[in-house]
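As you look at this complex, bear in mind that one protein chain is not there, while each of the others sits in place.
Here is chain A:
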Amino acid sequence: MTQKYLLSIYQPDGEVPPPEVLDPIMENLGKLNEEMQTSGAWVFAVGLHPPSTATVLRAKDDDVLMTDGPFVEGKEHIGGFTVIQAADLDEALEWGRRLATVLSPLSIEVRPIAF
């Protein structure tokens, strides 16, 4: 019996780092994803476009209101996420730890998926 976990990647708003910084990070991320796949932990992973490209919808009465931009404006946003399956939190945290190391100094939030 396994439990699914969402590993969210939090990154600061603003410019993405230049290729000489980003490329080796992406290469290591690719390797980690492969390792997750080989081990059977990997379920799903995405990287997102910046929050400025987002649209927020909310139903009100018979209408649905539309707002340009992300739901919450903050200093950080979710830049991407990975869904994994693991036997327990320790196993999930170990993958989270690996992800945080590859993506240092970004924070990773590990959260169990309910359904």
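Criterion: contacts are C-beta pairs under 8 Å (C-beta built on N, C-alpha and C of every residue); 3 or more make two chains touch, one makes a residue touch a chain; residues count from 1.
We adopt the following convention: contacts and distances are computed from a predicted model.
S.K.: One chain isn't displayed here; going by UniProt, is it "Phosphoenolpyruvate synthase", "Response regulatory domain-containing protein", "ABC transporter" or "RNA polymerase sigma factor"?
M.R.: "RNA polymerase sigma factor"
S.K.: Just one of A:Pro24, A:Gly74 or A:Pro112 touches the chain that is missing; which is it?
M.R.: Considering the complete complex, A:Pro112 is the one touching the chain left out.
S.K.: Pick from A:Ala54, A:Ile78, A:Leu93 or A:Leu106: which residue touches the chain that isn't shown?
M.R.: In the complete complex, the chain left out is touched by residue A:Leu93.
S.K.: Could you list which residues of chain A touch the chain missing from the display?
M.R.: On the chain A side, contact with the omitted chain comes from 3, 5, 87-90, 92-93, 110-112, 114.
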